[in-house]
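Showing just some of the chains, left in place.
We just call them A, B and C in the order they show up, numbering each chain from 1.
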Amino acid sequence: MKFAILVYGPPYTYQAAHSALHFARAVTESGHQIYRIFFYHDGVYNANALIAPPQDETDIHAQWTTLAQEHDVELIVCIASSLRRGILDETEADRYEKSAGNIGKPFEISGLGQLIDASINADRVVTFGV
Amino acid sequence: MKRILFVQSRAPYGTLSGQEGLDALLMGSAFVECALLFLGDGIYQLLSNQDAAALGLKDYSVSFGALKDYGVQNLYCSESDLQHRVLETDDLVIPVTALDDAAIRELMASHDVILSF
Amino acid sequence: MAAKILHTFNKSPISPVLDSCLRFTGEDDALVLLEDGVYTATAAWGVKLDELIDAGVPVYVIKIDVDARGLANRLIEDVQVIEYDGFVDLCANYEVVKSWF
(Lines give C-alpha, C1' and ligand atoms only; values in the text may rest on other atoms or scores of the structure.)
Protein backbone atom coordinates (compact mmCIF):
# COMPACT_ATOMS: atom_id res chain seq x y z
CA MET A 1 0.00 0.00 0.00
CA LYS A 2 1.23 3.50 -0.87
CA PHE A 3 1.19 6.21 1.79
CA ALA A 4 1.33 9.97 1.34
CA ILE A 5 2.45 11.83 4.46
CA LEU A 6 1.56 15.46 4.95
CA VAL A 7 3.66 17.46 7.45
CA TYR A 8 2.41 20.82 8.76
CA GLY A 9 4.65 21.22 11.81
CA PRO A 10 8.04 22.93 12.05
CA PRO A 11 10.98 21.12 13.68
CA TYR A 12 11.17 20.99 17.49
CA THR A 13 8.52 23.61 18.32
CA TYR A 14 5.76 21.04 17.94
CA GLN A 15 5.93 17.28 17.93
CA ALA A 16 4.09 16.85 14.63
CA ALA A 17 7.15 16.64 12.35
CA HIS A 18 8.82 14.20 14.75
CA SER A 19 5.73 11.99 14.81
CA ALA A 20 5.60 12.09 11.02
CA LEU A 21 9.20 10.87 10.91
CA HIS A 22 8.38 7.97 13.25
CA PHE A 23 5.39 7.12 11.10
CA ALA A 24 7.39 7.31 7.87
CA ARG A 25 10.03 4.95 9.23
CA ALA A 26 7.33 2.52 10.33
CA VAL A 27 5.84 2.58 6.83
CA THR A 28 9.18 1.70 5.23
CA GLU A 29 9.76 -1.09 7.77
CA SER A 30 6.29 -2.56 7.31
CA GLY A 31 6.55 -3.52 3.66
CA HIS A 32 4.39 -0.58 2.57
CA GLN A 33 5.72 2.25 0.42
CA ILE A 34 5.86 6.00 0.86
CA TYR A 35 4.48 7.66 -2.25
CA ARG A 36 5.60 11.13 -1.15
CA ILE A 37 6.16 13.28 1.90
CA PHE A 38 4.72 16.75 1.39
CA PHE A 39 5.72 19.66 3.64
CA TYR A 40 3.13 22.41 3.95
CA HIS A 41 2.49 25.36 6.30
CA ASP A 42 5.36 25.59 8.81
CA GLY A 43 6.32 22.05 7.83
CA VAL A 44 8.54 23.62 5.16
CA TYR A 45 11.01 24.64 7.88
CA ASN A 46 12.06 20.97 8.09
CA ALA A 47 13.89 21.52 4.79
CA ASN A 48 16.17 24.17 6.31
CA ALA A 49 19.72 22.82 5.99
CA LEU A 50 21.04 25.39 8.46
CA ILE A 51 19.41 23.66 11.44
CA ALA A 52 22.09 23.20 14.13
CA PRO A 53 20.46 21.53 17.16
CA PRO A 54 22.20 21.01 20.51
CA GLN A 55 24.19 17.79 20.66
CA ASP A 56 21.70 16.12 23.01
CA GLU A 57 18.80 16.70 20.59
CA THR A 58 18.09 14.79 17.40
CA ASP A 59 18.85 16.55 14.12
CA ILE A 60 15.50 16.17 12.40
CA HIS A 61 16.68 17.67 9.12
CA ALA A 62 19.43 15.07 8.95
CA GLN A 63 16.96 12.31 9.84
CA TRP A 64 14.61 13.25 7.01
CA THR A 65 17.60 13.27 4.68
CA THR A 66 18.72 9.81 5.82
CA LEU A 67 15.22 8.40 5.44
CA ALA A 68 14.92 9.81 1.93
CA GLN A 69 18.30 8.47 0.83
CA GLU A 70 17.89 5.00 2.31
CA HIS A 71 14.38 4.45 1.01
CA ASP A 72 14.32 6.69 -2.06
CA VAL A 73 11.51 8.80 -0.63
CA GLU A 74 10.39 12.08 -2.22
CA LEU A 75 10.54 15.06 0.17
CA ILE A 76 8.50 17.82 -1.47
CA VAL A 77 8.35 21.34 -0.06
CA CYS A 78 5.40 23.49 -1.13
CA ILE A 79 6.72 26.52 -2.98
CA ALA A 80 3.96 28.92 -1.91
CA SER A 81 4.48 28.01 1.74
CA SER A 82 8.25 28.07 1.53
CA LEU A 83 8.79 31.41 -0.27
CA ARG A 84 6.92 33.45 2.31
CA ARG A 85 8.80 31.63 5.06
CA GLY A 86 12.22 32.09 3.48
CA ILE A 87 12.99 28.47 2.63
CA LEU A 88 14.56 28.62 -0.82
CA ASP A 89 16.62 26.49 -3.16
CA GLU A 90 19.37 28.08 -5.26
CA THR A 91 17.03 28.72 -8.20
CA GLU A 92 14.50 30.60 -6.09
CA ALA A 93 17.26 32.43 -4.23
CA ASP A 94 18.56 33.72 -7.57
CA ARG A 95 15.08 34.64 -8.75
CA TYR A 96 14.36 36.67 -5.62
CA GLU A 97 17.90 38.08 -5.45
CA LYS A 98 18.67 36.50 -2.11
CA SER A 99 22.21 35.74 -1.01
CA ALA A 100 21.88 31.95 -1.02
CA GLY A 101 19.39 29.11 -0.78
CA ASN A 102 19.00 27.12 2.41
CA ILE A 103 17.20 23.95 1.30
CA GLY A 104 19.17 20.78 1.74
CA LYS A 105 18.95 17.98 -0.80
CA PRO A 106 17.06 15.71 -1.23
CA PHE A 107 14.30 18.14 -0.20
CA GLU A 108 12.82 19.61 -3.38
CA ILE A 109 10.61 22.63 -3.96
CA SER A 110 7.49 22.05 -5.99
CA GLY A 111 3.87 23.17 -6.25
CA LEU A 112 0.61 22.28 -4.58
CA GLY A 113 -0.11 20.04 -7.57
CA GLN A 114 2.19 17.52 -5.88
CA LEU A 115 -0.14 17.43 -2.88
CA ILE A 116 -3.14 16.78 -5.11
CA ASP A 117 -1.23 14.20 -7.13
CA ALA A 118 -0.30 12.43 -3.89
CA SER A 119 -3.91 12.54 -2.73
CA ILE A 120 -5.00 10.92 -6.00
CA ASN A 121 -2.28 8.30 -6.36
CA ALA A 122 -1.50 7.24 -2.80
CA ASP A 123 -3.77 4.72 -1.11
CA ARG A 124 -3.78 6.67 2.14
CA VAL A 125 -3.02 10.26 3.10
CA VAL A 126 -1.98 10.82 6.71
CA THR A 127 -1.59 14.35 8.06
CA PHE A 128 0.61 15.43 10.97
CA GLY A 129 -0.80 18.79 11.97
CA VAL A 130 -0.31 21.44 14.63
CA MET B 1 -11.74 9.14 -9.87
CA LYS B 2 -10.99 10.01 -6.28
CA ARG B 3 -12.93 12.65 -4.41
CA ILE B 4 -11.27 14.92 -1.86
CA LEU B 5 -12.95 16.55 1.13
CA PHE B 6 -11.30 19.71 2.40
CA VAL B 7 -12.07 20.58 6.02
CA GLN B 8 -11.52 24.13 7.30
CA SER B 9 -11.64 24.47 11.11
CA ARG B 10 -9.90 27.72 12.01
CA ALA B 11 -10.87 31.36 12.06
CA PRO B 12 -9.26 33.64 9.45
CA TYR B 13 -6.22 35.90 10.06
CA GLY B 14 -5.28 34.53 13.48
CA THR B 15 -3.61 31.75 11.52
CA LEU B 16 -2.77 31.27 7.84
CA SER B 17 -4.46 27.86 7.93
CA GLY B 18 -7.58 28.99 6.09
CA GLN B 19 -5.73 30.70 3.27
CA GLU B 20 -3.34 27.81 2.71
CA GLY B 21 -6.30 25.42 2.81
CA LEU B 22 -8.13 27.44 0.19
CA ASP B 23 -5.02 27.47 -2.02
CA ALA B 24 -4.92 23.68 -1.83
CA LEU B 25 -8.62 23.40 -2.64
CA LEU B 26 -8.29 25.62 -5.71
CA MET B 27 -5.45 23.43 -6.94
CA GLY B 28 -7.36 20.25 -6.19
CA SER B 29 -10.47 21.39 -8.02
CA ALA B 30 -8.45 21.59 -11.24
CA PHE B 31 -7.92 17.83 -11.14
CA VAL B 32 -10.65 16.05 -9.16
CA GLU B 33 -14.05 16.52 -7.58
CA CYS B 34 -13.62 18.44 -4.34
CA ALA B 35 -15.99 19.36 -1.52
CA LEU B 36 -15.40 21.88 1.25
CA LEU B 37 -16.63 21.55 4.82
CA PHE B 38 -16.43 24.28 7.45
CA LEU B 39 -16.29 23.06 11.03
CA GLY B 40 -16.03 24.99 14.29
CA ASP B 41 -14.37 28.37 13.89
CA GLY B 42 -13.79 27.66 10.19
CA ILE B 43 -17.17 29.18 9.39
CA TYR B 44 -15.83 32.58 10.48
CA GLN B 45 -13.83 32.58 7.23
CA LEU B 46 -17.10 33.20 5.37
CA LEU B 47 -18.46 35.99 7.54
CA SER B 48 -19.44 39.01 5.45
CA ASN B 49 -17.93 42.52 5.69
CA GLN B 50 -14.34 41.41 6.31
CA ASP B 51 -11.75 44.12 5.72
CA ALA B 52 -8.18 43.09 6.46
CA ALA B 53 -6.44 45.94 4.63
CA ALA B 54 -5.35 47.66 7.86
CA LEU B 55 -3.89 44.39 9.16
CA GLY B 56 -1.57 44.20 6.17
CA LEU B 57 -2.91 40.71 5.57
CA LYS B 58 -4.66 39.37 2.50
CA ASP B 59 -8.46 39.44 2.78
CA TYR B 60 -9.12 36.09 1.19
CA SER B 61 -12.83 35.88 1.97
CA VAL B 62 -13.45 37.31 -1.52
CA SER B 63 -11.61 34.33 -3.01
CA PHE B 64 -14.39 32.04 -1.84
CA GLY B 65 -16.58 33.72 -4.46
CA ALA B 66 -14.30 32.19 -7.10
CA LEU B 67 -15.07 28.65 -6.01
CA LYS B 68 -18.05 28.50 -8.36
CA ASP B 69 -15.79 29.29 -11.31
CA TYR B 70 -13.49 26.49 -10.22
CA GLY B 71 -16.42 24.08 -10.27
CA VAL B 72 -16.48 23.59 -6.50
CA GLN B 73 -20.21 23.30 -5.81
CA ASN B 74 -20.34 21.19 -2.69
CA LEU B 75 -19.94 23.58 0.20
CA TYR B 76 -21.03 22.55 3.66
CA CYS B 77 -20.96 23.68 7.24
CA SER B 78 -22.05 22.30 10.59
CA GLU B 79 -25.52 23.42 11.62
CA SER B 80 -24.68 23.14 15.31
CA ASP B 81 -21.36 25.00 14.99
CA LEU B 82 -23.20 27.77 13.13
CA GLN B 83 -25.89 28.03 15.81
CA HIS B 84 -23.28 27.91 18.55
CA ARG B 85 -21.75 31.05 17.00
CA VAL B 86 -25.18 32.73 16.67
CA LEU B 87 -24.75 32.90 12.89
CA GLU B 88 -27.09 32.14 10.01
CA THR B 89 -26.18 31.19 6.47
CA ASP B 90 -27.38 34.67 5.40
CA ASP B 91 -24.44 36.15 7.32
CA LEU B 92 -22.01 34.40 4.97
CA VAL B 93 -20.42 35.61 1.72
CA ILE B 94 -21.41 32.50 -0.25
CA PRO B 95 -24.22 29.96 0.09
CA VAL B 96 -23.30 26.86 2.07
CA THR B 97 -25.43 23.89 3.07
CA ALA B 98 -25.78 23.38 6.83
CA LEU B 99 -25.62 19.71 7.86
CA ASP B 100 -26.33 17.89 11.10
CA ASP B 101 -23.62 15.77 12.73
CA ALA B 102 -24.77 12.46 11.22
CA ALA B 103 -24.74 13.95 7.72
CA ILE B 104 -21.24 15.32 8.29
CA ARG B 105 -20.01 11.90 9.39
CA GLU B 106 -21.51 10.49 6.16
CA LEU B 107 -19.89 13.27 4.13
CA MET B 108 -16.50 12.32 5.51
CA ALA B 109 -17.11 8.63 4.91
CA SER B 110 -18.15 9.24 1.30
CA HIS B 111 -14.81 10.78 0.31
CA ASP B 112 -11.55 9.00 -0.48
CA VAL B 113 -9.23 11.57 1.06
CA ILE B 114 -9.75 14.17 3.79
CA LEU B 115 -7.39 17.14 3.90
CA SER B 116 -7.72 19.21 7.08
CA PHE B 117 -6.74 22.83 7.67
CA MET C 1 1.36 46.72 46.82
CA ALA C 2 -0.78 44.51 44.59
CA ALA C 3 -0.38 45.71 41.03
CA LYS C 4 -3.15 46.28 38.54
CA ILE C 5 -2.77 43.81 35.70
CA LEU C 6 -3.55 44.33 32.04
CA HIS C 7 -4.58 40.97 30.60
CA THR C 8 -4.42 40.28 26.86
CA PHE C 9 -6.10 37.38 25.05
CA ASN C 10 -5.48 36.59 21.38
CA LYS C 11 -7.06 33.19 20.76
CA SER C 12 -10.52 32.17 19.59
CA PRO C 13 -12.97 32.01 22.51
CA ILE C 14 -13.28 28.24 22.02
CA SER C 15 -9.77 28.06 23.50
CA PRO C 16 -9.68 26.85 27.11
CA VAL C 17 -7.10 29.58 27.73
CA LEU C 18 -9.97 32.08 27.80
CA ASP C 19 -11.32 30.47 30.95
CA SER C 20 -7.92 30.73 32.65
CA CYS C 21 -7.67 34.37 31.61
CA LEU C 22 -11.10 35.19 33.02
CA ARG C 23 -10.49 33.26 36.25
CA PHE C 24 -7.47 35.37 37.08
CA THR C 25 -8.69 38.78 35.97
CA GLY C 26 -9.33 40.78 39.12
CA GLU C 27 -11.61 43.73 39.76
CA ASP C 28 -8.81 46.28 39.39
CA ASP C 29 -7.60 44.75 36.13
CA ALA C 30 -8.51 45.29 32.49
CA LEU C 31 -8.73 42.96 29.49
CA VAL C 32 -7.62 43.59 25.90
CA LEU C 33 -8.94 41.22 23.23
CA LEU C 34 -6.82 41.04 20.08
CA GLU C 35 -6.43 38.83 17.00
CA ASP C 36 -8.94 35.94 17.16
CA GLY C 37 -9.68 37.03 20.72
CA VAL C 38 -12.05 39.69 19.40
CA TYR C 39 -14.65 37.01 18.59
CA THR C 40 -15.11 36.79 22.36
CA ALA C 41 -16.94 40.14 22.25
CA THR C 42 -19.72 38.87 19.96
CA ALA C 43 -23.18 37.56 20.83
CA ALA C 44 -22.10 33.90 20.81
CA TRP C 45 -19.43 34.24 23.48
CA GLY C 46 -20.13 37.56 25.18
CA VAL C 47 -21.84 35.88 28.11
CA LYS C 48 -18.40 34.73 29.23
CA LEU C 49 -17.53 38.39 29.76
CA ASP C 50 -20.67 39.28 31.74
CA GLU C 51 -19.17 38.70 35.14
CA LEU C 52 -16.14 40.89 34.42
CA ILE C 53 -18.21 43.64 32.85
CA ASP C 54 -20.70 43.60 35.75
CA ALA C 55 -17.75 43.95 38.13
CA GLY C 56 -16.67 47.06 36.25
CA VAL C 57 -13.63 45.53 34.56
CA PRO C 58 -12.98 47.39 31.30
CA VAL C 59 -12.88 45.18 28.21
CA TYR C 60 -11.23 46.46 25.03
CA VAL C 61 -11.06 45.13 21.46
CA ILE C 62 -8.50 46.11 18.82
CA LYS C 63 -10.18 47.89 15.92
CA ILE C 64 -8.18 46.46 13.02
CA ASP C 65 -8.82 42.94 14.30
CA VAL C 66 -12.54 43.65 14.59
CA ASP C 67 -12.69 45.13 11.07
CA ALA C 68 -10.65 42.35 9.48
CA ARG C 69 -13.08 39.73 10.79
CA GLY C 70 -16.26 41.57 9.79
CA LEU C 71 -17.32 42.16 13.40
CA ALA C 72 -17.75 45.96 13.42
CA ASN C 73 -21.55 45.65 13.65
CA ARG C 74 -21.57 42.48 15.69
CA LEU C 75 -19.92 43.55 18.95
CA ILE C 76 -21.73 43.29 22.27
CA GLU C 77 -22.29 46.48 24.21
CA ASP C 78 -19.92 47.48 26.98
CA VAL C 79 -16.71 46.73 25.12
CA GLN C 80 -14.54 49.60 23.96
CA VAL C 81 -12.94 49.64 20.54
CA ILE C 82 -9.35 50.90 20.61
CA GLU C 83 -6.46 51.36 18.20
CA TYR C 84 -2.91 50.27 18.92
CA ASP C 85 -2.02 53.65 20.46
CA GLY C 86 -4.76 53.06 23.01
CA PHE C 87 -3.33 49.59 23.67
CA VAL C 88 0.09 51.14 24.36
CA ASP C 89 -1.46 53.66 26.75
CA LEU C 90 -3.22 50.87 28.63
CA CYS C 91 0.06 48.99 29.03
CA ALA C 92 1.55 52.16 30.50
CA ASN C 93 -1.40 52.72 32.85
CA TYR C 94 -1.47 49.21 34.30
CA GLU C 95 1.56 47.98 36.15
CA VAL C 96 2.00 44.47 34.77
CA VAL C 97 0.93 42.85 31.49
CA LYS C 98 -0.17 39.21 31.46
CA SER C 99 -0.49 37.83 27.94
CA TRP C 100 -2.79 34.82 27.57
CA PHE C 101 -2.29 32.74 24.42
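Rule of thumb we're sticking to: contacts are C-beta pairs under 8 Å (C-beta built on N, C-alpha and C of every residue); 3 or more make two chains touch, one makes a residue touch a chain.
Being a predicted model, the structure only gives us computed values, none of them experimental.
Chemist: Note that one copy per chain kind is shown in place, then state the copy numbers for the whole complex.
Modeler: Overall, the assembly in this file has the formula A x2, B x2, C x2.
Please note the rule applied: only the chains that are shown with their structure count from here on.
Chemist: In whole angstrom, what separates the CA-based centres of chain A and chain B?
Modeler: A distance of 26 Å separates the two centres.
Chemist: Compute the distance, rounded to whole Å, between the mean C-alpha positions of chain B and chain C.
Modeler: 28
Chemist: Taking the mean of the C-alpha atoms as each chain's centre, how many Å separate chain A from chain C?
Modeler: Once rounded, the distance between the two centres reads 38 Å.
Chemist: Touching at least two other chains at once: which residues of chain B meet that condition?
Modeler: Not one residue in chain B touches at least two other chains.
Chemist: Indicate the residues of chain A shared as contacts by at least two other chains.
Modeler: None at all.
Chemist: Quick check on the complex: what are the chain B residues that touch chain C?
Modeler: Listed in rising order, the residues are 10-14, 40-41, 44, 47-52, 54-55, 57, 59, 61, 84-87.
Chemist: Quick check on the complex: what are the chain C residues that touch chain B?
Modeler: That would be residues 10-12, 14, 35-36, 39, 42-44, 63-65, 67-73 of chain C.
Chemist: Within their complex, state which residues of chain B touch chain A.
Modeler: That would be residues 1-2, 4, 16-17, 20, 23-24, 27-28, 30-32, 113-116 of chain B.
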